[in-house]
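All protein chains but one are shown at their positions in the complex.
By written order: A, B and C. Residues from 1 in each chain.
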Amino acid sequence: MTKKQKRPGAAKPVSKPWSGRFRNRTHRLVETFTSSLSFDRRLYPYDLQGSVAHCKALERAGVLSRKETAQILRGLEEVRSELESGRFSFAEEDEDIHMAIERRLTELIGPIGGKLHTGRSRNDQVALDVRLYLRDALGALLDSLRRFQRVLLEKARAHLDVVMPGYTHLQRAQPVLFAHHLLAYVEMIERDKGRVRDALVRLDVMPLGSGALAGTNYPVDRTYTARLLGFTQVSENSLDAVSDRDFAIEVLASLAMVMMHLSRLSEELVLWASQEFQFVDLPDSFCTGSSMMPQKKNPDVPELVRGKTGRVYGHLLALLTTLKGLPLSYNRDLQEDKEALFDAMSTVVASLEVSTELIKGLTVNRAMLAKAAGSGYLLATELADYLVTKGVPFRQAHVTIGRVVRWCLDRKQDLRDLTLADLRSFSDRFEKDALDVVTVEGAIERKAQIGGTARKRVEARIKALEKVLTLRS
Amino acid sequence: MTKKQKRPGAAKPVSKPWSGRFRNRTHRLVETFTSSLSFDRRLYPYDLQGSVAHCKALERAGVLSRKETAQILRGLEEVRSELESGRFSFAEEDEDIHMAIERRLTELIGPIGGKLHTGRSRNDQVALDVRLYLRDALGALLDSLRRFQRVLLEKARAHLDVVMPGYTHLQRAQPVLFAHHLLAYVEMIERDKGRVRDALVRLDVMPLGSGALAGTNYPVDRTYTARLLGFTQVSENSLDAVSDRDFAIEVLASLAMVMMHLSRLSEELVLWASQEFQFVDLPDSFCTGSSMMPQKKNPDVPELVRGKTGRVYGHLLALLTTLKGLPLSYNRDLQEDKEALFDAMSTVVASLEVSTELIKGLTVNRAMLAKAAGSGYLLATELADYLVTKGVPFRQAHVTIGRVVRWCLDRKQDLRDLTLADLRSFSDRFEKDALDVVTVEGAIERKAQIGGTARKRVEARIKALEKVLTLRS
Amino acid sequence: MTKKQKRPGAAKPVSKPWSGRFRNRTHRLVETFTSSLSFDRRLYPYDLQGSVAHCKALERAGVLSRKETAQILRGLEEVRSELESGRFSFAEEDEDIHMAIERRLTELIGPIGGKLHTGRSRNDQVALDVRLYLRDALGALLDSLRRFQRVLLEKARAHLDVVMPGYTHLQRAQPVLFAHHLLAYVEMIERDKGRVRDALVRLDVMPLGSGALAGTNYPVDRTYTARLLGFTQVSENSLDAVSDRDFAIEVLASLAMVMMHLSRLSEELVLWASQEFQFVDLPDSFCTGSSMMPQKKNPDVPELVRGKTGRVYGHLLALLTTLKGLPLSYNRDLQEDKEALFDAMSTVVASLEVSTELIKGLTVNRAMLAKAAGSGYLLATELADYLVTKGVPFRQAHVTIGRVVRWCLDRKQDLRDLTLADLRSFSDRFEKDALDVVTVEGAIERKAQIGGTARKRVEARIKALEKVLTLRS
Partner (left out) sequence: MTKKQKRPGAAKPVSKPWSGRFRNRTHRLVETFTSSLSFDRRLYPYDLQGSVAHCKALERAGVLSRKETAQILRGLEEVRSELESGRFSFAEEDEDIHMAIERRLTELIGPIGGKLHTGRSRNDQVALDVRLYLRDALGALLDSLRRFQRVLLEKARAHLDVVMPGYTHLQRAQPVLFAHHLLAYVEMIERDKGRVRDALVRLDVMPLGSGALAGTNYPVDRTYTARLLGFTQVSENSLDAVSDRDFAIEVLASLAMVMMHLSRLSEELVLWASQEFQFVDLPDSFCTGSSMMPQKKNPDVPELVRGKTGRVYGHLLALLTTLKGLPLSYNRDLQEDKEALFDAMSTVVASLEVSTELIKGLTVNRAMLAKAAGSGYLLATELADYLVTKGVPFRQAHVTIGRVVRWCLDRKQDLRDLTLADLRSFSDRFEKDALDVVTVEGAIERKAQIGGTARKRVEARIKALEKVLTLRS
């Protein structure tokens, strides 16, 4: 110590591991403003995982001795145990989880702990940690997406006989199976999973060994580190590896789309639960009341899911904005990636979970759906297609049936009330069979091509999707 | 109790104040998903302030007796004291700060506490709370903006003699005073303050008394409540009052613009602190080092401020998205306003504070600035304007000087190295005085119209702005 | 000419007014990529207006002679006439409307045209042009907003007797007047107008005389130019004046909020026009049909208005992103402001216009609204408030009525079907008058405080708003 104090620059109170070239301590405001510890501490398991692998790679490269390696690994285990049990105490000068762990390691095992960071920088370290975190989180997300699909499939299968009005422009359009409607969401989620899986492939790149920006001076075998950590590729450019946040943006874009899908379903649930639609009953346990109006039972869950869509969009935009125009390589702006990712991920998973349970508890009001599907002019297209079978060009058939509808509207009557004579007053091509052909059941069953709402098609699709879910999970 | 239990519907375990018409308890997942307590608890002082005023208005309207009013007010004070001291314990079934406070009030003073919510709904209550919060927060924001301006003005005044190159397209353009450059940011903040003040005017509308959506059945004098709470207007439409989040979006848009301004200054600080510019030195205490590279002193603060711009943009977008397409009146989606507002507000205030201290600690490298302003072709426009004074149309003068520059570039020489003979080979209009006129000092002093960079103009503007800051703070 | 050609640098083919210092012509790709002529040509009236004022200010400053001024003004008039009549032919090398006009001016009046740009840069010129454009455009926007309000007020007045269910969470909540509901939108637009007016105040700053970035060398009286152009203030900092796009972002933020409001109304119109609600009929002339389904009459207009909300949000975000992190002063990135502004402005004005006509043509289905308002449990709060008048604390009354509702739900009966005996089985406080008090009419009329839905309140508010519209237009 005496010796050290005589050395130049040594007289200053040192509080940071990097403060050798600094004359003054970090300003209190700056400590608070720049610290990431409040949110990056959740990365600790990944940070430890990365450090263990890095330590082993250093040993293999001959940078650490067998004994040093053992000491460091033991120390890291002790740190892990402290963190897991909540005994770990963070110090004021800890800027982030990386420095907190290294500090504690050195407290536990002495200066040898200072060898762990050899050939490594926080720049490649955090790139690794976030990738490890996302690999886990996306795995969990895929599970949530699958669970959601399963519940939708179960609900669909249990209601294969329920017909409802299909809508375009929120106007009743043609009858469809309720199951077919639910399956539309299963397809959306299927695409979401595809995007997540693609993101996982691009995430499967190990950045450690990129150092601060230029690579490492030590002969570590990066493919060995990658293997230890379960990656199949290593990053091919050190500057890119520490600057790149594509993976975070790609994940946020995929999450934004999941929320978009959930927002559409949520909108429908809110509509369906209204007194005007009355298509479904939401379980009491998924609704809340009003502090003022005693009769209220509000669909808070789908409303909140819909509302949280904005939040996830916002995170995507935030990170895109942050990255815009940043020169290479690492810039401190990149620290903003984590809170956006963490909050987006937990928002989406929570929204999926609660939506899954909500769908599970949903009661379908078969009577109302049947009534809605049966009335109105939902069979007008069937009538037009009938005329087509009698040789009328479709465009002309369309015009004719349009007039039929207009005529009914003026008389406030339904298509069902039309007689053959009525029909024939619009076109001589109408024959006796017209009134038999034009039924809700017929309309459903005729849509028998792939993707159509015919029952056998819908059933087959349920089966196929169930198989997909079995195979992949 | 025995009596109650015989009453219909009474046998069910009741956990929520609104659960009379419900058969089942709220699902655990839903409790977590919908609870706003983790973030809206910070509204408690405003919630209490609103409740006190509401209580007094109910008394005045004859709805509460003098004694009841006194009891409730005393209870509210007790609740406040518990909350302030941290003794308040939140219950699992508390959905939000409003219900938590009402619950506790009733525990403290008995069923009479249940009278407080008469003629009120959480819909108008939360609209009030957020307005009260924002009124305070915007006041504090104005203070932060003013402090930031003051530091910029002080820095400008202290460097009135420093010339620097002004830039367009990040190319050196014309010499300007360093103070003039700093004042540009004071002007931006001046506009920011204008927007905040306008937002405060539109915020000055008291929504309580709008009930859940339709108004209140009780003859409360809403202007009295408004007066108690320091508002000058009351909302004129109950449906609008509970659906409206314009004020939140307007605030977020203003905050986004503040961050945009800070991001521009931050970008400049990062540039100026680079080895290439060397225009300023940031204080050690505002920089951090590298975990790997011992020489590094990084401008983390301006980088992070710049990065956090995305975050605030994201919150603006999030709320805009959330509001899009919502039917009237209150929908649960609106709950998403608070976290966005809180985080945006604290991000902006922290960014302002840390930027204020950073500017205060900034060392200006006068030598480098002078060198940069003196070299290059920054006086080319002065030469063109010289020709104009000799009767050459500006466009033609511009072309001539363009050629002079080209000629110098080819010879790798500076404008300063030109002889009169050189100049006259481009135009006979050049006379002896040309070489005297074209100086950095002359270039600065000739920009003497309002808004120009002439020293007397800049000094006058500093004085004017100092006065503005004195008057309004 | 012979003389000129001997001069250094003169041998190169010159195509741009600024090309003196350049050796090579602009690349064809770059011409296309950087040209703004395709969109900024719409600024020509403002560019001419600015040039006229600049020319007069130059004369007053003694920079231009009386004769030169007259020539230039005559030339500008000729240019205007060519532009207005479509006779103006743009040249390939015209980069933007400013250079196109100057080029043509010089063709028409000779080299003297080259004097117009004395002491001016495109940087301050375009800042002026966009402000002049926005001043006009915001004036027109205010007119469109007022027209929209007027139609809403007329519709409200014409339906003062129509009751509808008010909603929270899209669940029927309490009865309100249809007029009250429409007035909510008038209030929103009133705030929109306030924001536009505030933006106009901040827009009222004349930037000309800021030059490229540092001010002007010529003794122009900027306040004179401002007066000629109808501005009350001049910019106070030249660097800021050419870098500032706050006014554009502020306008875009205001436009985004207008669209948000329109999106909410549009959502309601889509709902109301559905077969489930049937609250309104949209005029045939505002709907379109389906290419396939003959019966369809789709509410395309509100759907598109709702959809275009994203577009305007996108423009706001685009400009915020563009501005993020730009150093001072002018950077070419700023060119991106115009298309965003133009498209946002025309989208909003078109959406307002078409919504105005749509509301005008709307048929209100009084029977359906009455039926919807009468059924359900919309009077539950009235029942609770009844108990309050009998001394029951509100919270307890709420629970009691919640149980009443539950009991009715179980019996599938309405509140209207309750007998006094039924009521008294829940609370002894119910007396004979209960059944008289609890009516839709009573519920409406009791909401008689400011902002409430009582008819006299609504009528008074219509009157007040009509007066506001008369005064300000």
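Operating definition for what follows: a residue touches a chain if its C-beta (ideal position, glycine included) is under 8 Å from a C-beta of that chain, and two chains touch if they have at least 3 such contacts.
Values in this document were obtained by computation on a predicted structure and should not be read as measured data.
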{"item": "Touch criterion as defined above, residue of C:Arg104, C:His117 or C:Arg195 at the omitted chain", "value": "C:His117"}
{"item": "Which residue of A:Arg264, A:Lys390 or A:Arg429 touches the chain not shown here", "value": "A:Arg264"}
{"item": "Residue of C:Glu82, C:Asp204 or C:Asp333 in touch with the missing chain, whole complex considered", "value": "C:Asp333"}
{"item": "Residue ranges of chain C at the interface with the undisplayed chain", "value": "16-27, 29-30, 32-34, 95, 98-99, 117, 120-123, 211-212, 283-301, 303-304, 306-311, 313-323, 331-336, 339-340, 350-351, 353-354, 357"}
{"item": "Residues in chain B touching the chain absent from view", "value": "165, 168-174, 270-271, 273-277, 289-300, 303, 317, 320-321, 324-325, 372, 376-378, 380-381, 383-384, 398-402, 404-405"}
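Here, only the chains that are shown with their structure count from here on.
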{"item": "Mean-CA-position distance for chain C and chain B (Å)", "value": "23"}
{"item": "Distance between the centres, which are taken as Cα means, of chain B and chain A, whole angstrom", "value": "31"}
{"item": "Shared-contact residues (touching 2 or more other chains) in chain C", "value": "168-170, 173-174, 271, 317, 320-321, 324-325, 381, 398-402, 404-405"}
